[in-house]
Each structure stands twice: as C-alpha cells, then as structure tokens.
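Excluded from the complex is one protein chain; the other protein chains are retained at their positions.
Moving on to subunit A:
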Amino acid sequence: MHDFPLSKRRIILNINSEDVDIYIRAADLLLDTIRESLGLTGSKPGCLNGDCGACTIILDEKPMKSCLMLTLEAEGKKIMTIEGLKNTPIQKAFIEHFAFQCGYCTPGFIMNCHSLIKNQPNADPHTIKEWLQSNICRCTGYQEIETAVLSVLRKDYNK
C-alpha cells in the first residue's frame, strides 16, 4: 500500500553548472534533494506550500520555488542555488543596505532578485513588486530590500 521501504532511482541533475549523479525517491521534493542529498542548505524550508519563497532557486533562468517541484521534474534542467552565486551585485547590495537581519529569507530573496535583474533589467516598480511579493521577510520592513534591488537596477540610484 505504501511506497516503503524507500525505493530509489538514479538521476543526473545539473546544479550550479555541475552534473551530479544521485539516487532519489520518486516522491522527493527538489528542495529536500538539494538540502539533504547535495548538502546545499542555503535553500530553506519555510512552508513547503509555495507561500513563503524561502526555498527559491533559479531553474533555467527563472525563479522557482523548489518546494513545489519533484526532483524528477528537474532532470535535464539547469538548477542554480544560492551557493552558485558568488560576489554578485545583488549580494553586495544586500550587505551594503542591511537588507537582511536573521538571514533566513535572504537566499530565497537574493535568488528572486538576481533573476529579476537578469530577466527584467528595466523593471518598473510594479514589476518589482509583482516579482518580490512571492517571498516573505518577517524581520526587515522591506524598505532595505527595495533599496538593495533598486541600487543594482538603477545605476544612478543612491538612496
């Protein structure tokens, strides 16, 4: 009746530009695979229901909530997690503008912001809001995050 003991199958995932060869259960969430099988714990569980955005990764250039996907569905796609970002403008902006406090929402927010910057370099306030509404930050007043994003999007922005 139940799929136990945990039968597994082998798949290859492309994650942060590397192919990894792993065994997964058919029911595994992409978030759990990233964290538990690959040890990339930057992506966080917050609700496992698509509501908080803490688990956001970039899948083929678009932000995706990794709790809303089965690992199987990610086969053949390019997955990028926070661990794949190094010294990007948005990371620097988050530091400079104190756009985090506890830091738990931060990887998800940064992935979303990074993707926004890549996909919509001329995003207007409405677009920014539309994109970033999918993540919750409980610590900051969001103003710091907005400042960080704008400082990257608008080169002449200095608030």
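Here, a contact is a pair of C-beta atoms (placed from the backbone, for glycine too) under 8 Å apart; a residue touches a chain by one contact, two chains touch by 3 or more; residues count from 1.
The rule we apply is simple: contacts and distances are computed from a predicted model.
Student: What protein name does the UniProt record of the undisplayed chain give, "Amino acid ABC transporter permease", "Aldehyde oxidase", "Alpha-ketoacid dehydrogenase subunit beta" or "Putative spermidine/putrescine transport system ATP-binding protein"?
Tutor: Missing chain, per its UniProt entry: "Aldehyde oxidase".
Student: For the full complex, which residue in A:R9, A:K62, A:K129 or A:R154 touches the chain that was left out?
Tutor: The missing chain is touched by A:K129.
Student: At which residues does subunit A meet the chain that is not included here?
Tutor: Touch with the absent chain occurs at residues 2, 4-6, 25, 27, 35-36, 39-49, 51-52, 54, 81-83, 85-86, 91, 94-95, 98, 100-107, 110, 128-129, 132-133, 135-146.
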